[in-house]
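Of the protein chains in this complex, all but one are displayed in their positions.
The letters A and B name the chains in turn, as written, and every chain counts its residues from 1.
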Amino acid sequence: MEHLANFRFRKGVSLQKMTPGARREMRQGLLFISPWIIGFLAFTVIPMIATLIFSFLNIKITDGVTNPVAWVGLDNYRTLFKDNQVWDLPELRATWTQEIEGEKVFNPQVKMSPPGSLWVTIIFGLYALPVGIIVPLVLALLMNNKNLIGRNIFRSLFYMPYIIPFVAAVFLWGGMLNPETGWINRALMLLGVPKASVPQWANDVFWVYPTYVIMGIWGIGNAMLIMLAGLQNVPTELYDAAKVDGASYWQSFWKVTFPMISPVIFYNLILSIVGLFQYFLVPLVVNQGTGRPAGATNFYNLYLYKTFFLYQNMSYGSTLACVLFLVILFVTVILFATAKKWVYYAGESR
Amino acid sequence: MKKQLFVLIALLVAAAMLLGACGPKPTEPPAATELPAATELPAATEPPPPTEKVQIRWFVGLGTGTDPEQIVVQEEVVADFNASQDRIELVLEVVPYDAAQDTLSTQIAAGAGPDIVGPVGWGGTNFFYGQWLDLSDLIAETGYDTTQFEKSLVDMQITVEGQVGLPFAVFPAAMFYVPALFDEAGLNYPPDKYGEKYVMPDGTQKPWDWNTVAEIGRLLTVDANGKNATEAGFDRNFIVQVGYIPQWQAAMHMVGFWGAGAADFFDAQNNAIIPDEAVQAWEFYFDGIWGAQPFIANGALSDSPEFGGGNVFNSGKAAMGNTHLWYTCCLGDFKDAGYEFQLAVLPANPFDGKVHGRVDADTFRMWKGTPHPKEAFEVMVYLVGPAVAKLATIYGALPARASDQAAFLASKSAEYPFVTSWDPIIAGLAYADVPSSEGWMPNLNEAWNRIENLGDLMLNDGTIDLTAEIEKLRQDLDVIFKK
Partner (left out) sequence: MNWHFLTKVRKGTNIALITGPTIVLLAIFLSPFLFMVFTSLKDLGQITKLGSPIWPAKAPVFEYNGKEYDIYYVPIPDGSTRQLALFKPGRQESVFIDPENPETGEIVWQGSWRTLKRPWVFSPTWSNYSEVWKTINFPRLLWNTTFYAIMTNIGVLISCTLVAYGFSRFRFPGRDILFIALISTMFLPGAVTIIPTFTFFQKIGWVGTWLPLIVPAFFANAYDTFLLRQYFMTLPRELDEAAMMDGASPLRILWSVILPQSYPVLMAVTVFHIVWAWNDYFGPLIYLSTKRDLWPISVAIATFTGIYGSRPQLIQASALLALILPLILFLLAQRFFVQGIVITGVEK
């Protein structure tokens, strides 16, 4: 992945100066990659341009009638920047007590108002990204620990749920997380949490995001193994050297392990962010796209999907897609720009 | 290594050839109740069928018809039709209610809408306004006799788009209740005639309105220790039985029972208005769920498997529930568990003292893009004709043709022998919601979605400021109506 961060343009070679051998090599190479070039043009470049053009038109079906297509310039973008369903900021409210029969009972609860769809995605990311990096990393550190017996078995078992179809997994976790009877709330109550305070998970605007993160926790196997492979590549001499210097486990983690596996973390981070902005299949399956509770799972992409297929506004859907593209582009560029500061590359030689 | 590679490639090629050449055995019998009506091979490998039948797709999901008990019978109806002639192949497509709008939109967007959609009420009809075929020409062409229905019912199916349907069924509403739970609490049953009063245990008479429903609902709401909602020490976190549930009623439907319709939500300039009745209805429900003495199940409780996963009355844990005749489609689990229900009349709005019912009128529609209108119409005539006997029973639908009604009531009495009288629900026909709560609004899909979000918020968050949320709804609707 790092060649993206580290890329340097080579001096261009003009076609005229190429030797016949080099020309043949070029012909053959292009021939071999032609399936991708064709697919790239047909399924990526042309549709992208089309999406951009759609966003300047008004292709939509209202009351069953297709409007005459017209060029509307930036109208769709103006609508988007005023669209509450995208931008509505969530409000947090904390209550500490609950009144039962005139008696104040201590029962802390955080409530949130349903946010607009862009914020839905961002708030979900605030939970999903750290979990998606830290949990696999911790597991990989465990799997790499010499004191763990049966490392291969553990590795396989932690990886295993990754291959389970997500449709099956979300219903499974949905049952586990049922506020009234799910095993998680039963366990919390066994641990002494009063029933009035247990999270209402998928029924609560505030808790629904952690709920979805938990529903996705079975997908961490891949990231775990990638991190594990990264850890196994760290030369043992470095640890030995750190030990000689008297470094604690924590110090050697930050001084040796972290820098050495930072490219792998970076790779996972990028993939997680891209996945985050595309996230909507789980809410689509769990709630059939209704956005329950109270529209709090109306993820940006779900809103886009509904705008296109349900509200039948193709142009506005395209506008949403274009803005999404710009947001992802912006975030990725920022990440690659900061990567130099914290991602360490052993061999800068490519 | 090289050998293994060839084995891999050989296996893949063999598998591909196998897939391409034979496909699943065409004779494979579809299981009796399977969801996908599997009579076709994957398109890529499909051999031309011996005789070209016209395929007519029947889409179920916008209204009733998606319950497992109903699917079985609908499959039978399809099989009967297919056996009755050899030109048309009727195919059933059942989609979950929550996904039905999305799925139908996708299909229509793909230019591959179904030929027949239904049963569908006014809500479903309005969501796909402009997509329905005017049947007038087909009726004239085939000489279909519409005088077999009451004229008013036929005319009811005329919209701006034309005669978009034939009368099929009506679903009046009533208050369903479980007498055993009233007995246990020592309460009298609710009235079974409009105009009668409710008698409290101490003999005082109360008008049968929503306030009375709340009052007895609290007595019928019980926690794990057997205390009711009015008693000291009642624990609202361990409710095992609720007094009342608006069963399968969306936020807009609740408004309908208090006397406002969709048309009351906007004025001539498409400004959004929240009618008083809507505020009254929502305040009633919100207080019922989150007030000091709750009597309605909140979202988490009604979603739990113990409370029927949303179908609370069916789980036997609600003493009363207002719903429609179609609810009698699927009380099989309720009956099997040994519960019994009875019917009472709908309560009045305490503010104006009047009863505001809701009558659903469902029927079938034809998509205007259908490639085979004639054949689809033939199916339509079959569905509202010979198939009524079977379909009306499973849909719990009072047939529109007067001559079919006696048979329907007989079949319902046989299904639920413990119901002493069906009169309360039939009497509900006189209380149709005009204007309809499922009526048209500008940008209906999005507007409905936004109103549902408020309904969902009320179910799941007791800490909201309802008045402020209603005002927020008004502002949002104002934008949506003018989009």
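Definition applied: a contact is a pair of C-beta atoms (placed from the backbone, for glycine too) under 8 Å apart; a residue touches a chain by one contact, two chains touch by 3 or more.
Just so we're clear, the structure is a prediction, and the values are computed from it rather than from any experiment.
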Visible chains in contact with the missing one: A, B
Residue touching the undisplayed chain, where the options are B:Gly124, B:Pro167, B:Pro190 or B:Gly316: B:Gly316
Per the touch definition above, residue among A:Phe56, A:Phe124 or A:Phe308 touching the missing chain: A:Phe308
Subunit B residues touching the omitted chain (full complex): 1-2, 4-5, 8, 12, 15-16, 19, 24, 28, 30-44, 57, 66-68, 71, 93-99, 103, 106-107, 109-112, 114, 180, 184-186, 222, 224-228, 240, 305-311, 314-317, 333, 336-338
Contact set of subunit A toward the excluded chain (per top definition): 1-4, 7, 10, 12-13, 15, 22, 25-26, 28-33, 35-40, 42-44, 46-48, 50-51, 54, 142, 145, 147-150, 154-169, 171-173, 175-176, 183, 186, 217, 222, 225-230, 233, 263-264, 270-271, 274, 277-278, 281, 285, 288, 301, 304-305, 308-309, 314, 317-318, 320-322, 324-325, 328, 332, 345-347, 350
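The rule is short, and it goes like this: only the chains that are shown with their structure count from here on.
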Gap in Å, rounded to a whole number, between the CA centres of subunit B and subunit A: 37
Subunit A residues within the subunit B interface of the complex: 61-65, 79, 84, 93, 95, 99-101, 109, 111, 113-114, 175, 178-181, 194-196, 200, 203-205, 287-295, 306, 308-312
List of subunit B residues in touch with subunit A within their complex: 96, 98-99, 101-102, 105-106, 109, 128-131, 232-238, 292, 298-301, 303-307, 443, 445-446, 449-450, 452-454, 456-457, 459-461, 463-464, 476, 479, 483
